[in-house]
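Missing here is one protein chain; the remaining ones are kept as they sit in the complex.
Then we have subunit A:
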């Protein structure tokens, strides 16, 4: 065990409070029993059909994300602070979106450079001047957090478009409750299964003003070949709403309709899980067959609500990320509860110089990248890799940002040899509609390889059930 990393279960003073009840559980677990349970868990995931296809990898389209049975636990106090910080951030991000598609006060005030916003690829000129219902752009905000100490959390990035993975949060809990019911009898673990109800309520709360009845909410998926299709189908089912593809919807008059066995039915709210560019071939990419021709016209005339709103991506851009604490101060007049990771913008000459001199210590990411692809983890890379990356960086500096290598906290994890600490992160899902809500939990991703700091499922990461101990 490396001393440099914060261990969430044991710190200098020994066993930490939230984990107390787990000590007897794993220590008394015979190896055969553990293997049996691990196999049972895998069987359950296969049966539920929870699989994750990795783009460009070929291979098994029914691959499972490895599930680690050792839960990650937060105490009630720890969580209370996180919750406040997450909600604060979600509110500020929405205030920012509402502002930059309107008067752009934050830019006029000189707090954020105009070109960073208006020249941004994710800035959607097509919705400038349009205010979606309740002024909410990002209805589901996924905030990726890492921990480096008992009280030290950093926001790694924000996801304002269509953050995925919430189905794992729900299913991990299902599987754990099924396999180890006594753990839940003995401990007061706050439930997460209210998520779907909250999500449905959130979506219904932003129905267009033109909608005069119980709003018809649908989930728009790119289709069953998409790697996250399982999640789309799972969420639609839990909410009791139709799971539609672009071909199931059409525009006629001032509204959007879906094709049903009884003829056309009007749709009021679309929870879309496809990117802006594919939403409407008449407005965005003309070659898209995933979207609905004419949808944006209906949207802009208030006939349908799209969640997240087109254009929401400008708030979670890695270049904008640096300014989120500024947004919190500007719009909410509050001090940020959660910290940003110090970030160097390679687009700035001074920052670039620093990054180039310290490549071996830094993590360098593409501004628009995701999934852990195309990034450099300086301390883990050999000389040749660093040199190759330096060349890419020099060729297009504004495509990159850099951050210090964080000492990600570890959580005990079942590995071949027994139990070992592995690095984890956390993605909670904050819902923004009439209210701002957060279920007590999130998705914990774990880097299963010894010493690895990359938790992405596409890079060999796994998932854990995330517990929040209920308040007394």
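Side notes on the structure shown:
The definition used in the following text is that contacts are C-beta pairs under 8 Å (C-beta built on N, C-alpha and C of every residue); 3 or more make two chains touch, one makes a residue touch a chain; residues count from 1.
Just so it is clear, contacts and distances are computed from a predicted model.
Here one chain is missing from view; checked against "Phosphate-binding protein", "Spermidine/putrescine ABC transporter permease", "NADH-quinone oxidoreductase subunit N" or "Putative alpha-E superfamily protein", UniProt names that protein "Putative alpha-E superfamily protein". Checked against the hidden chain, the listed residues A:20, A:77 or A:260 yield one contact partner: A:260. Screening A:224, A:348 or A:434 for touch with the missing chain picks out A:224. Within the complete assembly, A:236 is the residue of A:116, A:236, A:324 or A:454 that touches the hidden chain. Counting the whole complex, the residues of subunit A in touch with the unshown chain are 46-47, 49, 224, 229, 233-234, 236-237, 242-245, 247-248, 258-264.
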